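Please find one structure pasted underneath; my questions will follow.
For this view, one protein chain was removed and the others were kept in their places.
Residue numbering begins at 1 within each chain, and the chains themselves are lettered A and B in the order written.
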Amino acid sequence: MRLRTSATLAIEATDLTLAYQQRPVLWDVDLEVPQGVLMAIVGPNGAGKTTLLRAVLGLLKPAAGEVRVFGRPYAEQRRLVAYVPQRGSVDWDFPTTALDIVTMGTYGGLGWVRRPGVSERSRATAALAQVGMQDYADRQISQLSGGQQQRVFLARALVQDAQIYLMDEPFQGVDATTERAIVDLLRTLRADGKTVVAVHHDLQTVVDYFDQVTLLNVRRIDAGSVEDVFTDENLRLTYGGRVAGIGGRGNGRASDLSA
Amino acid sequence: MSAAQVDVLLVALVVAAACAIPGAFLILRGMAMMSDAISHTVLLGIVLAFFIVADLNSPILILGAALVGLLTVALVEAVSRTGLVREDTAIGLVFPALFSIAVILISSLAGNVHLDSDAVLLGEIAFAPFNRFAPGGVDLGPIALWVMGAILIVNLSCTALFFKELKLTTFDPALAAALGFSPALVHYGLMGVVSVTAVGAFDAVGSILVVALMIGPPATARLLTDRLPHMLGLGVLIGAAAAAGGYWLARLLDANIAGSMATVVGIAFVLVLLLAPHRGLVATARRQRRQRWTFARQMLLIHLATHEGTPSEADESRPDHMQRHMRWPAAFANRVVQTATERDLITLENDQLRLTPQGRVEARTAALR
Partner (left out) sequence: MDVLSDLVFDYTLRTVALGSAALGIVSGALGAFAVLRRQALLGDAMSHAALPGVALAFLITGSRAPLVLMIGAALTGWLAAVAIVGVVRASRVKTDTAMALMLSVFFGAGLVVLTFIQRQPAAGKAGLDKFLFGQAAAMLESDVITMASVGAVGLLGVLVLWKEFKLLSFDPDFAATLGMPTRRLDVLLTSLLVIAIVVGLKTVGVVLMSAMVVAPGAAARQWTNRLGVMVTLSALLGAAAGVLGALVSTAAETSTGPTIVLVATAFVVASLLFAPARGLVWARLRGWRSQRLLALEAVMADLAALAAQHSTDATRPHDVAALHALRGRAIVESALSELAADGLAQRHVSGGWSLTPRGLAEADRLARLRRAPDDV
């Protein structure tokens, strides 16, 4: 019975537990992501959102629990998963161009030693065009604005041609143009049957941008469709009693916590 | 022990104590490698000052060294502020350049004076007793002892006088600036002290081993305490102990004294790293083994609490499920279940683990930790 439900889930992480120096960061967290949805992971700072993403990607080794991608262990399905890290996690003064960064998305398919060739570069150019950055292909990456850098990262994930896209705060510090472009891209991906899981900070936009939400604060508070789960009651549970009147669905409009 | 040996030991003790004090602040400010840079470049100050006064025993040499020490700091800052290279690269560019100039200048003097780059890099504390301080023919002991004693007193009194400022600018530069204590002023003051200490000490132990005495003892002390005054005190004690131990080792092996001192500093660090009472690796490993059981028990309780009352409860609460999902070996899982049962946290009925009321409370407190 278990196996049959797994087969329809893009990601199924069960009982993920992760401690950092004896302090639990994730306690017994389940993550179930059906195929073809846009899911937000929401929770306060230190809730373990990025940790959860990194654990799913195998970048952190959990103390307990396992991750399955389309019913099989992550390590076997790596090719189906693309990762968009936080923009701040790399050195943007690195001597390289936007096109070169996007080409890095093809390295996984190339295997050892082989260098990217004409076909890899043309795929990268197409991915850049998909995020509206074709005119910036030869720009040194430090000369790009924050939003443009984010779009380059997205293009790098696109070129991987994956089934599942894991994004760590894709909307962090981007301009309005980029935000619109990313939202359009997410919808295109969904229309193509791809699955997107994004760590997200801005509570106001959860309802507009995503279909599903996982509320996280070290433990999983709740998860499911935005209509059912993104409620005042649940948000209060997630963010603790400290924050009053957060307002999810129920009083019309959610106010921005991160402000 | 002969009188000369006592002199050597005394000089070693004073050098170690004088180095440990500014070293503690360098470590806490994340600037330990500046001690390496400054201890190399003060050589340039000595050479330039020597060109002016033509006397190797002039106190002007120390002044010159201190000035070039500050110049090193300023150059590193200027280069990294261009934004064209990072700070570590800036350090790696500035000090070899200044040091190279010094080495070339010294070799151009070759033969004329007793100042060669080997001696500066390696030091020779064994010669310290032969250079006496004898004003008016009265022998008052080795000059090195007087010089380093004076530097030790300066370091101690600077630390005592400006303790509040040093502490504040080290831990919260923004607050310090807001309160009117200039972090830049304290920074350059500290760097001046580091430079003077380096030039005084490298006569005895050589410029690279100054680094061992500045960084090693306070770093070892850091493993033992969280409090700044304790770190300073322990640093001085450990430094003195390493100096004495190094001297003893050098006599035992008939080897270079400064090198032996640095070696003992390294041994002391490794011993403390392994054996420190609370944070030592051995103590940590022991504690982790104990905590593994506690942690596993809590995981079991939280797992049961999470699935309590859900449709999948029957499936999730079977004992063999724990083995599969937490990747626990059977023996380990049995023992976790057993201890949890013994503590009245869970019960086992019909192949189902169930939380007791007490277990439910503990699951909640563990999850909220």
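Going forward, a contact is a pair of C-beta atoms (placed from the backbone, for glycine too) under 8 Å apart; a residue touches a chain by one contact, two chains touch by 3 or more.
Source: prediction; values computed, not measured.
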Selected residue (touches chain absent from view) among B:Ala18, B:Val211 or B:Leu234: B:Val211
Hidden-chain contact residue, picked from the options B:Ala176, B:Met261 or B:Leu355: B:Met261
Hidden-chain contact residue, picked from the options B:Leu179, B:Leu281 or B:Ala314: B:Leu281
In chain A, positions touching the absent partner: 54, 57-59, 78, 81-83, 85, 89-91, 94-97, 100-101, 104, 107-108, 110, 112-113, 115-116, 140, 145, 147, 156, 175, 177
Residue ranges of chain B at the interface with the undisplayed chain: 27, 30-33, 35-36, 40, 79, 82, 84-86, 88-89, 91-93, 96-97, 99-101, 103-104, 107-108, 117-118, 121-122, 208-212, 214-216, 219, 222-223, 250, 253-256, 258-263, 265-266, 269, 273, 279, 281
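Definition applied: only the chains that are shown with their structure count from here on.
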Of all residues in chain A, those that touch chain B in their complex: 2, 14-15, 17, 19, 22-24, 27-28, 30, 63-66, 218-219
In the complex with chain A, residue positions of chain B that touch it: 288, 291, 295, 299, 302-303, 306, 315, 325-328, 366-367, 369
